[in-house]
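One protein chain omitted, others in place.
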Amino acid sequence: MEDKLHSLFNILDLTGTFAFAISGATAARQRGLDLFGILAIAFIVACGGGIIRDLCIGSIPPAGLTNWRYLVTAFTASVITIGLFSLVQRLNRPVIFFDALGLSLFAVTGAQKSLAFGHNAEVAILLGITTAVGGGVLRDILLNRVPVILEKEIYASAALVGATIVVLGNHFKWLPSDLTAIIALIVCFGLRLLALHFHWNLPVYSTTKKIQS
Amino acid sequence: MEDKLHSLFNILDLTGTFAFAISGATAARQRGLDLFGILAIAFIVACGGGIIRDLCIGSIPPAGLTNWRYLVTAFTASVITIGLFSLVQRLNRPVIFFDALGLSLFAVTGAQKSLAFGHNAEVAILLGITTAVGGGVLRDILLNRVPVILEKEIYASAALVGATIVVLGNHFKWLPSDLTAIIALIVCFGLRLLALHFHWNLPVYSTTKKIQS
Partner (left out) sequence: MEDKLHSLFNILDLTGTFAFAISGATAARQRGLDLFGILAIAFIVACGGGIIRDLCIGSIPPAGLTNWRYLVTAFTASVITIGLFSLVQRLNRPVIFFDALGLSLFAVTGAQKSLAFGHNAEVAILLGITTAVGGGVLRDILLNRVPVILEKEIYASAALVGATIVVLGNHFKWLPSDLTAIIALIVCFGLRLLALHFHWNLPVYSTTKKIQS
């Protein structure tokens, strides 16, 4: 089954793992967690969404637990974050940047893997989003705050667009699937960065907007 | 396998989905979440408990992800909640009412589906409760508060009673299973409403009752 997912999938998936692990390690270090806490949060942010996806599509055991490449990638990213923390912090909002990159990569690979396991378009789109946002939601739950994806600029919606492009491309086959994946990736990443830059938000309806702190 | 669960199951299950989605969308809108946040919380409250149940009984992929009826039902309920919010708010404690309805419906359908997949009475009762309270617990975790089910009037205990009636009915076969389901539903819903009205609570033992805020 994994064979249907060729090399571009693996490159994108490990790049997403690296990006989310940087974002997770940075957040954990900013919160003052110890070495294990940093490694654990980095690994959970990087692999948590994919593990939930794998449980839902029946890929047992989840790739994040059984394939050493994910663990090594997440730990390498953590060590780089710890070692070069002053550099990482000097970069402009690095957590947000790596987070947007991981979001786009995982929306694409999450949808691809669900399709490769023979599931329908709805499953692929919902699990594309889940793969993309799951790690970040777990991070926020563990750090005891309302998940940022529920409050801020177009985020999961960008993952929805990326996953939908993958599903449409797989259905209509207008383009080679690698090209579709790259288009989906660029659209999702661009949408997220533009939303951050211009503070695009989805409509809010409530008259009582204050979130309890 | 799904064939064992005939039409009444589907009607009850989609009604529960609708009820919990109304409850989730209302809570999300009151917290000032954006359009995606409202849809996401509504979907998670409506389908989260069932997805956990399906993972535990080996129904892969979970029905909440693969069957479009759940998604459409949850989104319809969200749109109604957003569009008619002033009406929904004017109803007397609508979140609590729809919550009690969803609780009762899912306690019954959760136990039924576990039995239909060939699992034992313990699994059916525990997963009946999980289906019933899982979505609400996920909502409270995402909104960063102690799950209300751990603090208030007889709630999960009502789901326990409903699921147990389904399991006993399935074992002794005194009545047609549809009739057993309706009795379980009425008992659970009635118990929950009476508990709310009379503030019935289970015993509390601690001398330090204050919950940290």
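A and B label the chains in the order they appear, each numbered from 1.
Simple rule for what comes next: contacts are C-beta pairs under 8 Å (C-beta built on N, C-alpha and C of every residue); 3 or more make two chains touch, one makes a residue touch a chain.
None of the values given here were measured: they were computed from a predicted structure.
Contact with the undisplayed chain is limited, among A:Leu8, A:Leu65 or A:Ile80, to A:Leu65.
The omitted chain makes contact with just one of the residues A:Ile80, A:Leu143 or A:Ile182: A:Leu143. Residue B:Asn144 is the one among B:Gln30, B:Asn144 or B:Asn170 that touches the chain missing from this view. Although one chain is not shown, part of chain A still touches it, namely residues 28-38, 40-41, 51, 55, 60-62, 65-66, 68, 71, 82, 85, 141-144.
Looking at chain B, the residues touching the absent chain are 55-58, 119-120, 122-123, 126-127, 137, 141, 144-147, 149-151, 154-157, 201-206, 208-212.
Just so we're on the same page, only the chains that are shown with their structure count from here on.
The angle of the rotation superposing chain A on chain B, based on CA atoms and rounded to the nearest 5, is 120 degrees. If you average the CA atoms of chain A and of chain B, the two centres end up 29 Å from each other.
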